[in-house]
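Below is one structure, written out as structure tokens; the observations come after it.
Every protein chain of the complex appears in place save one, which is left out.
Residue numbering begins at 1 within each chain, and the chains themselves are lettered A, B, C and D in the order written.
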Amino acid sequence: MSDFISLSSLNIPSLLPMAILVFGALFIICIDLAVKNLNRSFYTILSVLFIVLDLGVLIGYNGASRGFFDTVLVDGIAILSQCIILIASAFFIPLSLSNRHFKEYEMAEYYALFLFMIVGFQFMVSSDNLIVIFIGLETASLSLYTLIALHNRAKAFEAAIKYFTMGALAAGFFALSSLIFYALTGSVEINTIEAVLKEREFQPLSAVLAGTVFMIAALGFKLSVVPSHTWTPDVYEGSSAPLAGYMSIVPKIAGFVVAMRFFEMLIASDIIWLEYILYGLVVITMTLANITALVQEDVKRMLAFSSISHAGFVLSAILIGTTQANAGLFLYWILFMFTNLGAFSMLWIVRHKNNLWDERYQHPFSKFSGMVKLMPTTATIMGVFMFALAGMPPFSVFWGKLYLISAAVNSGFIYLAVIMVVNSAIAVYYYMKLMIYMFLKEPVANTSAVYETNASTTLKVIVGFATVVTLSAVLFVEPILNIVTKFVILSGF
Amino acid sequence: MEKYLYIALFAPLVGSLFVALFASRPKMLFTGILASAFIGISMIASFVLLFHVYNHEPLHVEMMDWISAGNIDIPFGFIVDEVSVIMMVTVTLVSTVVHVYSIGYMDHDKSFNRFFTYLSAFVFSMLILVMSDNFVGLFIGWEGVGLCSWMLIGFWYHKHSASWAANEAFIMNRIADLGMLMGLFLIYWNVGSLQYSDVFEAVKTLNPALVGTIGVLLFIGAMGKSAQFPLHTWLADAMEGPTPVSALIHAATMVTAGVYLVIRCGEIYTIIPQVGFGIACLGAFVAVFAASMALVNNDLKRIIAYSTLSQLGYMFVAGGLGAYWIALFHLMTHAFFKSLLFLGAGNVMHAMHDELNIKKMGGLYGSMKATAILMSVASVALAGIYPFAGFFSKDKILEVAFNEGAYFLWFALFIGAGLTAFYSFRLVMLVFFGEKKYGHELHPHEAQPFVIYALMPLGLLAAISGFFEHSFREFTTRLLSDYGVHLEHHIEVILIASTLGIAISGIAFAIYMYGKRGGFSACWEKSFGYKVLSNQYYIPKLYEMVIIKPFGVASEFMWKKIDVKIVDFTVDLIARVLYASGEKSRKMQSGNLSDMLRWMIVGIVILLALAIFYRPMV
Amino acid sequence: MYEIIAFYTFSALVIGLFGIVVLSKNALYSMTALAGGMVFISGFFFILDAEFLGVVQIVVYTGAIMALYAFGMMFFDTTRDVKEDIRCKKIFYTLSILSAVLVLIVLSAPIFSANIEAIYPTLEGVGNVQTIGLLLFTKYLVAFELAAIMLLVAMIAGIVLVGKKLDAQSDDLEVAKELK
Amino acid sequence: MIGLEHYLVLTGILFSIGIVGVIRRTNLLMLFFSTEILLNAVNIGFAAVSKYYGDLNGQIFSFFIIAIAASEVAVGLGLLVLWYKKEGTIDLTSLQMMKG
Partner (left out) sequence: MDHMLSLIIFFPFVAGLLGFLVNKESIRSYGVVIAGIEFLLSIGLWIAFDTANAGYQFVEFSALIPSFGMSYYLGVDGISLFLVVLSTFTVLVSLIALNIDNDVKNLIIAVLFLEMTMVAVFLCLDVILFYAFWELSLVPMLYIIGAWGSANRVYAAIKFFLYTFAGSVLMLVGILYLGYLYFQATGVWSFSLPDWYLVQLPFNVQLWLFGAFFLAFAIKVPMFPFHTWLPYAHGQAPTIGSVILAAVLLKMGSYGFVRFSLPLFPDATVYFVYPIAIIAVIMVIYAAMVAYAQEDMKQVIAYSSISHMGIVVLGTFALNAEGITGSIFLMLSHGIVSGALFMLVGVIYDRRHTKLMSEFGGLATVMPNFATVYGIMLMASVGLPLTIGFVGEFLSLAGFYRVDWLVTMLAGSGIILGAVYMLSLYKKSFFGVVTKEENRTLKDLNAKELFALVPMVALVIALGVYPKPVLDTIDISVKKMIVLMEAKAIHVETKAFLINANSIGEVQ
């Protein structure tokens, strides 16, 4: 153990993206201490600016570099996923600038926690050290639980508690899994674990598999893989629409990156068992979520199941494990991000403080009945998002689906591809259900006013942006694909 | 000369289209006159063509291409040769008469204009049929006359029976058309062309069995149009149409299209005498079969219809036995006297206010002398009494049958001749002679003079056209293979005498029975034989029971049971199963935190168990 | 020998106490047992030459966490017997037994293998605390800082959640006024 | 000398106890106790492996797990307080507003 550590060997820039946001969060808290009653718009914009700044720093990176005694790993997928996380955050935070005022958005802590959450995710994706991943995960999760609860409705509390409790169990699994791998290999770094396991040809196998099982359970919880998915609909329903939308994107991409780092080595080493298990999980997750989504009465819950299904769909990329599949994962998620951003923003826009349509649900399908007659543009845009989520060409998610299915086909997973498309066909029904309500039924409300109480210019701009991206996705696929493929190859997946 | 060809062909079309402009208007006299004039023009052109062909050579034009795809190349080509020109003349001549006649006959009909539209359209189709130089062109006309027949039978569409009969006619024809179409395909794929000239050239080299199939298939087409057994039922029902229609379509022209086809394809049928013989047998059968039905029927028009059927049988015997020119000759003479018979019947109907039951007529001779004479002439011609037209043509057919050694055919035709004579005069007697059986409120009157004048040419032709036999033979056999009867003279004489004898005895019997005795006894009408005959051998009932009803039931079954209950149900079942499994899987989402945690642990337990106990090959 | 006795004693105690935690109907017993169990767990740490951990365990767990729980318990008024219905007993027993058996099988599998090279070896002669400190502030500096952030988050979360701000019924606050 | 297996088995036993608790408990506070047991069980394991490998990573991991546990408690209790203020109970059967 050397007493002398050179500063340059630390590779401080690798930590810069996180540092900026930590600074930002602290800065916000300090401002709150100094100046009371600052408007939410101030914090919102400030947060967005920090994120943009961060993004600016991040974009300069290209290529794998390690720092801080190898605890920080900035490789291609780390950069990519950080970009996704930051962009998603930059779009979801301004949703606080809705027409109505919500308590949580008036609190500086909300923004600070949000930024801390981002930091947590960033650490999660840019490290291959299980300790850092774990702490990053927990930082992000704890912030997220709090943010959910801050929505300050009974349902939000219920959601937060359910999420939290299951999260605690998942944390236990993560810890146990880490223990098993540590005991097997004496290391807590994924690449070392990989090396040692390979050297020993994955013996004893049952222990390796047991560790994998617990890791699947822990990450599966984040990725809402069946049967650890049960929290998803409840949490989405309980939290505010922006946060639900955020949850459908960011924690999952972080989870995917970890899963990618962790399972790729096992998949690559021909552990057929894992392949089968992942296969089963992918299929069950897609199918079960789709089937359950069919019978939902609330749009937000439906979207929750849909996002489970999408996650299952994307999980197949890890199963397939080729470069194309991994690139497809990111492509899919980027496109999915914009679409879901739009969909949840729309829900946020049409939010009404009273549940006028249903005692329990905020956004029952009947609420959207005949919307096209009252607000044709809104209904059309919502319809576009729905069809995009359904994988209807030529809207955004279709291209992701296309690329992923292609990856499956190319690697010989024909049956998987068939199951994937069949699931898309099933999924169409529930997306279409909303379309049917919006376009084919008679309106329930007399005026469009009830749909607009929360609409503000900011929200409209964001939705408009999401719409444009969703509609013209075909033009972005090529550049995104190029970048994504480059980074994925860079990090060796 | 092409000019005349086109005039002959398109004048009816022009007339039809022009009249069509007024189709939905109330009656306008000029439409009838105009249509008749156009047909008249066509007739004149046809005669010009006849002389041209007679003196020079056949005419062949190709107007334009029609269908061409792959190797198929079908033009609109028309040929005016010996056969088609005879057909043209016959068709246009009868048509002109019928048109003029219709002006009088349809006088009170509110759809006067429409009638002429259809009628002229029919003539056009018929001309296409006979003038085409290829099979598909023939098929155009074939279907075209079918369409016009449908429209005209169902002309009084408000009558259920009329529209039913129209549909029946169309559909039955379609059945036969399918056979014909198959024949065309077979020809096409074996020959590579559907032009008559190419086909007749090529069949000589083809496998005879194949040619036989072609012959049979084409004849199936002919059977439908010419209402041969078993596709004959439509013809009697077709009498629902206006009488001029029956005269033109269902006596003179359309129904003879089948015969025309056989004649036209003579070159095919000469290769396959077996098939020809089969045709002849069927023809002979129909000749007797239809005549027997005519014996007891009381419906004025149906009797004539059965008579037509019977005569078509004669023609097929001739055609089948290779005596094409004789068939064609009989076709022509038959056209004259049969249309005359029908048109006369139309006059009677008019006089009787659309009463059709001949049992309710009688003694009309007093009020309708001209009609009575014309119909009698026609009946005599039909019965085949010298020197009327029927004698020459029909007798020839009997000779042909005898000549071929098919004595049973001859015998059938011989019996048929007697029956024909009997029912013809049964009709004449019951309608025109005997006592009046109609009510006193009826005051039968003769048709307008111009109608009678219009019938005169037909009467004349019915009487004398037989004398053209030799020139006819000389003319048509330029194209058709000649058929000479080579019987010893005395046998020929005996044959003629016996035929004449049975015809005359038939007539005499009819006159005796209905003139003197006042008809058969009532117990005959209760006998089984009578019932069978008057119910047309129960064939329509059979069709109804065996085909129409089961088809309806089967269709209903297909729809209600198979389509809705099985096919569609399966599709819906998939959706319902998915939805139901959604409801099931929804229970997993109980909302209870403890359950949620347990699910996670269940997952772990299952995966761990798999990890420990399940080892696919690594 | 001493070690073995200590191990088995502590094991028995910890298992027993944790069993009470899980099975007791009384929240107070349960909590007390948990606190006791955690103290004894620190005993293992001392056996395993991880003094630093042992101390942290006692300080953090028994000192901080259990104190928090105690406060919580007072707040929730759960000192009395807790009425709990075990839902679906059959499932509960099967699941419990199955999971226990499986976890045990997995962890008792012969996973130990000798020739693993220590990456950060315990240094002979240097105190455990010292080494750990060294490691924490070099290798795990980032993790340490991150943990600090996490604790900060936890703190903020605790304050925000329990603070008065959230008491008001949010639905009433949601007034329709335009952005300023 | 106690073998590593002993510690691992102990870890297993304790972890199982924790899981049983998680399955069984319907009182949220006591449910949280069970999750603490899970983490503690793992901690023992880490310390033991660390000792037998002579490697300190395990101890560090344990240390961070303790930190995580502490943070979780803070947030968890905060949530529980909120819930209790709202509903007056911390039994998880009260959390059934959302289902289906």
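Following the convention adopted for this analysis, a contact is a pair of C-beta atoms (placed from the backbone, for glycine too) under 8 Å apart; a residue touches a chain by one contact, two chains touch by 3 or more.
What you see is a predicted model; the values in this text were computed from it and never measured.
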Chain not shown, its touching partners among those shown: A, B
Per the touch definition above, residue among B:L186, B:I464 or B:V485 touching the missing chain: B:L186
Residue of B:L460, B:M558 or B:V577 in touch with the missing chain, whole complex considered: B:M558
Touching residue (missing chain; options A:C30, A:I272, A:A449 or A:V474): A:V474
Those residues of chain A which, in the complete complex, touch the missing chain: 372-373, 376, 387, 392-394, 398-399, 402-403, 405-406, 409-410, 414, 417-418, 421-422, 424-425, 428-429, 432, 435-436, 439-441, 474-475, 477-478, 481-482, 485
Interface residues of chain B (partner: the chain not displayed): 23-24, 64-72, 136, 139-140, 142-144, 147, 150, 154, 157-158, 160, 162-164, 166-167, 170-171, 174-175, 177-178, 181-182, 184-186, 188-192, 206-207, 210, 213, 551-552, 554-556, 558-560, 562-563, 567-568, 570-571, 575
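Everything below uses one rule, namely that only the chains that are shown with their structure count from here on.
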Centroid-based (C-alpha) most distant chain relative to chain B: C
Centre-most chain, if every chain is reduced to its averaged C-alpha atoms: A
Chain pair with more C-beta contacts, B-D versus A-C: A-C
Centroid spacing, where centroids are CA-atom means, of chain B and chain D in whole angstrom: 96
Between chain C and chain B, distance of the C-alpha-averaged centres to the nearest whole Å: 100
Cα-centroid distance, chain A relative to chain D, in whole angstrom: 26
Shared-contact residues (touching 2 or more other chains) in chain C: 87, 92, 95, 99, 103, 106-107, 110-112, 116, 118-119, 139-140, 143, 147, 150, 153-154, 157, 160-161, 166
Numbers and ranges of chain A residues touching at least 2 other chains: 131, 135, 138, 142, 145-146, 149, 161-162, 165, 169, 183, 186-187, 206, 210, 233-234
Chain-level touch network, classified as line, ring, star, complete or other: complete
Residues of chain C that touch chain D when the two form their complex: 3-4, 7, 11, 14-15, 18-19, 21-23, 27, 30-31, 34, 37-38, 41, 44-45, 47-50, 52-53, 56-57, 60-61, 64-65, 68-69, 71-73, 75-76, 78, 82, 84-87, 92, 95-96, 99-100, 103-104, 106-108, 110-112, 116, 118-122, 128, 131-132, 135-136, 139-140, 143, 147, 150-151, 153-155, 157-158, 160-162, 166-167
Parts of chain A lying in touch with chain D, wherever the complex brings them together: 130-131, 134-135, 138, 142, 145-146, 149, 154-155, 157-162, 164-165, 168-169, 171-172, 175-176, 178-179, 182-183, 186-188, 233-234, 237-238, 296-297, 301, 360
Chain D - residues contacting chain B, complex: 19, 22-23, 25-26, 28, 92-93, 95-100
